[in-house]
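Removed: one protein chain of the complex. Kept in place: all other protein chains.
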Amino acid sequence: MAQTSGGVRNIKVFRYDPQQGGEGHFDSYVLNIQDETTTTILDVLLRIQREQDPTLSFRFACRVNMCGSCGMVINGKEGLACKTNVSHIPQGKEVTIRPLNHFPVIKDLVVDMEPFFKKYEEALPFYEPREETTEPAVIRPGSRERQDIGMATDCIACGCCVSSCTMCHYHEGYAGPAALNRAFTLLADSRDGLFEERLDRVLASCYNCRTEFNCTEVCPKRISGTRAIKYIQRLALKHIKAKPETIEAEQPAVAQPSCASEMAGSMAGNMAGNMDRRTFISQVGVGLLGTCLALGVGGVVGAAFVGPTRARTPRLWVPAASLSSIPVGDVTTIKINYETKNGLYTQQVAERVLVSRTGDEIICFKASCTHLGCMVKWDGNAGRFRCACHGGAFDRNGKVIAGPPPKPLDRYPFRVDSDHLLVEVG
Amino acid sequence: MIKNGSLNYRKPLSWGEYDPHRRGNTRIGMWAWLWQRISALAVIVLLGLHVTLTYRPLIQFLLLLAVTFHATLGLRVILLDFNIVGVKYHRALVGGLVGLGLVVMGLVWFSIY
Partner (left out) sequence: MVSKVKADLLIIGMGAAAQMAALYAHEINPELDILIVTKALKGKGGCSRMVQGGFNVVLTPRDSHEKHLMDTLKGGQYINDQYLARTLVEQATPTIKEMETKFGCFFDRNPDGTIHQKAFAGQSFDRTVHKADLTGIEIISRLTEQVMKRGFPVLQECRAVELLLDGPGEIVTGALLLDMRRGEFIVAEAAATLVATGGGPTHYRFHAPGPEKSVDGIAMLYRAGVIMKDMEMLQFHPTGLIVPGSVVAGALLEEGLRGAGAHLFNGSGERYMLNYAPEVGERATRDVVSRSSYLEMMAGRACPEGGVQIDASHLGAGFVLKTFPGMAERCRQFNYDLARGRVPVSPTAHFFMGGAVIDTGGRSTLEKLFVAGEDAGGVHGANRLGGNGICDSCVYGRQAGKALGKYLSGGNRSIKETRRGQVEEFMARLEAPLQRSRGANPFELRKAIQELNWNKVGVARKEPELSGALSEIEDIAEAVETAGVTGGAVYNMMYNTYLDIRSMIDATRIVAFSARLREETRGAHFRQDFPEQRDDYGLFNIFLKRSDDGRPVAEKKPVVFKYKSLEECRKYKK
């Protein structure tokens, strides 16, 4: 049951008086609300009008989210005043109410919806029967077209989507989500006869969508304008491919009277269905192929990078040289050879070990640059390790002194076993 | 017919104008779009830097980051465009793809260095 949550709210309402003109401003009202969970923004506006300021104007009609008259921007989000409860706005926060974007403001919260209807009309939003019939078409509710259309025909033309869409702002000619949604429901409707004309009309518009989902987020009827627009975009792709086929397919259909034995109403629907299915399958094929390729290439590249760090070969102690053959105070390059088992095959590996011996201390460096793995050589004159490829240099302790290497030279673990130096590889 | 010409309309409000709470209400889809544009610019700038100033780990890291963002958000649009992922998952898609991209990027980064 309703948990009561009341309180005092600051309400800021946008005011514009056409007799004074100007930019408009916000007026603040303070309202004591008994139960915010059952008080709509429309109630708030009506109360302000009746109790505090009778000159406030706004538009409403049905008050049960069926007419789409009371669209406005409430705390930065488009919505119907009758469908937004005060409790939807975080407790204690002020409520700001302002008219929809992209429409001329007549007075206060009332906008002129004419631009909306104009764009709506441009998308040919009306049904035109494909053929004269007197009986309603037999269409299963589970059919592909009805599944696609779903509840998208429930649009109440409130203009919230157009207001929320940033692209409607940047592109004068953009029809906007509502018009495109209606076009989509008709394009998907097998009963409709204006497919080509309508597609032509909306094609340019539908590429203005930037997949921001603003329209989807604000729609009070939970219709996704984005989904509709994407549908039209895909339809356009199919249509380019299908165009020559349509002409071919139509002629034999007329020439074969045997088809006419089927129910006339559903025939047209089925044909369109087959056509769609063919292109649909081919498109899904392309899509899947693309995805597989992307995944494959991505996998190989990924494995190439990630693989070496992942695949640990068993550790191995390799004898390098006898301790006495390594001079003190110098750096000696020693070649080591060993075998590793890598997966299914055995590999002969030859590596160079740079052994630096100063007094008691011995360090065994890997002779490969930590930048990109080029061979590192000891430059006795300069007293540093040098990489020939990109000019990397390391000091006696392996520390980077110049060039691109991101870290010091790698070292081998080693031990001395009865005058023999062994390094650990793997 | 009656024209509304003589009525003194206020010019249409534009997105965000007189709209104190709009920014707080920016939704994830719009962020995704915005970040893809920003990352595109970043890729251009960082690519230039990468070519001129070679082997700076910081630049390389940022470039990789920008590319990751741009690519994953681009992948999002492709997946939605071709209905490979339904639009009702569009929110999860942003987080999922960017997250995945960052993980892969992390692995790549640490395998190089």
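As written, the chain order gives the labels A and B, with residue 1 at the start of each chain.
Heads up, the rule we're going with is that a contact is a pair of C-beta atoms (placed from the backbone, for glycine too) under 8 Å apart; a residue touches a chain by one contact, two chains touch by 3 or more.
Model, not experiment: these values are computed from the prediction.
Enquirer: Which candidate, A:Val73, A:Ala157 or A:Val425, sits in contact with the chain we can't see?
Expert: Hidden-chain contact among the options goes to A:Ala157.
Enquirer: Which residue, A:Gly68, A:Gly176, A:Gly392 or A:Pro405, contacts the hidden chain when the whole complex is considered?
Expert: Reading the full complex, the residue touching the unseen chain is A:Gly68.
Enquirer: Please pick, from A:Pro54, A:Pro90, A:Gly329 or A:Gly359, the residue that touches the omitted chain in the full complex.
Expert: Among A:Pro54, A:Pro90, A:Gly329 or A:Gly359, only A:Pro54 touches the chain that is not shown.
Enquirer: Name, in rising order, the residues on chain A that touch the hidden chain in the full complex.
Expert: On the side of chain A, residues 1-3, 17-19, 34-35, 37-40, 42-43, 46, 49-50, 54-69, 82-83, 85, 106-108, 110, 113, 117, 120-121, 125-129, 132-143, 146, 151, 153-157, 182, 186, 189, 191-192, 266 touch the unshown chain.
Enquirer: Which parts of chain B are in contact with the chain that was left out?
Expert: Listed in rising order, the touching residues are 1-2, 4, 6-7.
In this text, only the chains that are shown with their structure count from here on.
Enquirer: Taking each chain's centre as the mean of its CA atoms, how far is chain A from chain B in angstrom?
Expert: 8
Enquirer: In their complex, what parts of chain B are in touch with chain A?
Expert: 4, 7-15, 17-25, 27-30, 32-33, 54-55, 57, 76-77, 80-84, 87-88, 90, 104, 107-108, 110-113
Enquirer: Which residues of chain A touch chain B once you look at their complex with the stated criterion?
Expert: Per the stated touch rule, the residues are 12, 14, 16, 18-19, 21-24, 26, 73, 75-77, 96, 98-106, 111-112, 114-115, 166, 169, 210-214, 216-217, 224, 226-227, 230-231, 233-234, 283, 287, 291, 302, 305-306, 308-309, 371, 390, 403-404, 406-407.
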